[in-house]
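Heads up, the thing below is written out as structure tokens.
Note that this complex is displayed minus one protein chain, with the remaining chains in position.
Let's turn to chain A:
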Amino acid sequence: MVVTGIGAFTPLGGDAATFWEGLLAGKSGVRSLTEEWAAELPVRIAARVAVEPGEILPRPLARKLDRSAQFALIAAREAWKDAGYEAPATDEANPLAPERLGAVIASGIGGVTTLLDQYDVLKEQGVRKVSPHTVPMLMPNSPAANVGLEVGARAGVHTPVSACASGAEAIGYAIEMIRTGRADVVVAGGTEAAVHPLPIVAFSNMMAMSKNNEDPQHASRPYDKGRDGFVLGEGAGVIVLESAEHAAARGARVYCEAVGQGLSSDAHHIAQPEPTGAGVARAIDDLFARNELDKSEVVHVNAHATSTPQGDTAEIKALRRTLGEHLDHVAISATKSMTGHLLGGAGGIETVATVLALHNRIAPPTINVVDLDDDIEADIVRDEARKLPVEGRIAALNNSFGFGGHNVVLAFRTV
């Protein structure tokens, strides 16, 4: 499988190119929340998308889509076009048969703002005013279904849900769709739009979020001794995956190979990471056991690293357990230091970042590491982007883990 298209709608930019520029420049997308509802919240910072979707989508379309589906649609359109497709597969102008095209888009929470906003409408304005679009807007498969409609996907539209691993699991599912012959092309990724008082308070009451309201741009600080939780982000990242044969036959531009995925589950705790990294290590082992990938090829990891005290350390321990001394030669980037944590969208935008890191042979930085945690015994790309080896075939991993103990590791490699 190969990646032939990318799209990103993120706190650092409204398309993949500006997202990548922002990452390389070490920009933070985190800002103070200035909305009236935020004033009394314990957490008043978030990484909102850089461009409002209402500036891109026509109003009649936007009002029928949850914000998470708006993000996904914009990113998917970009990826579709980037892959060289002009028309949906259902259009005769596109030689791709719709029966050979799939769409797999996930989010962690689904249309939560629609659900909560419409409940407000019900209470404040009555039964008659609840939007008839509420159900197709709030269902978690709505972004996948809307992207499937957009590109004309008839091989299957799917939405795996695994909290913050959802986006990565979607891309893994897409890889399997192609590997098992169900499709030749799959549009895949993750999206999330949960910047709303209820999710913020709920995560905050779990003691999972940074409360560094005074210094938003430095609040997301994976691997730093002073890290105090994640910063909520929003947005979407989508790729077009294609069988190598299909891509070659149509002469498509190829960013990199999608090697495969490794999966595991912790069976440890509903929301705490397994502290020794054993669960994550099993996912990494699974990746190498089931795919033709040599550890020595891995030169870069886009880490899950959300900036929580326990999670960041457990992930590094898992990488050390599985890669051993080779980990010293692996450039690790925690891009959530810049984008915040997009929950189900994280696996989407971080896959786009990983694909671009391989394609350009450069690893984006991890910002805000002022005082590296002593437990982080690994080569963190700090402050500035770093060149990856210019010669030979190189591979990179993208890690995503979710509440519930879901571990997903995706692997990509230069062609």
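FYI, a residue touches a chain if its C-beta (ideal position, glycine included) is under 8 Å from a C-beta of that chain, and two chains touch if they have at least 3 such contacts; residues count from 1.
Please note the rule applied: contacts and distances are computed from a predicted model.
Look at the chain that isn't drawn here: its UniProt entry, checked against "ABC transporter permease", "Multidrug efflux pump subunit AcrB", "succinate dehydrogenase" or "Acyl carrier protein", names it "Acyl carrier protein". Contact with the omitted chain, checked across A:H133, A:R154 or A:R320, is made by A:H133.
Touch with the hidden chain on the side of chain A covers residues 58-61, 63-64, 128-129, 131-133, 136.
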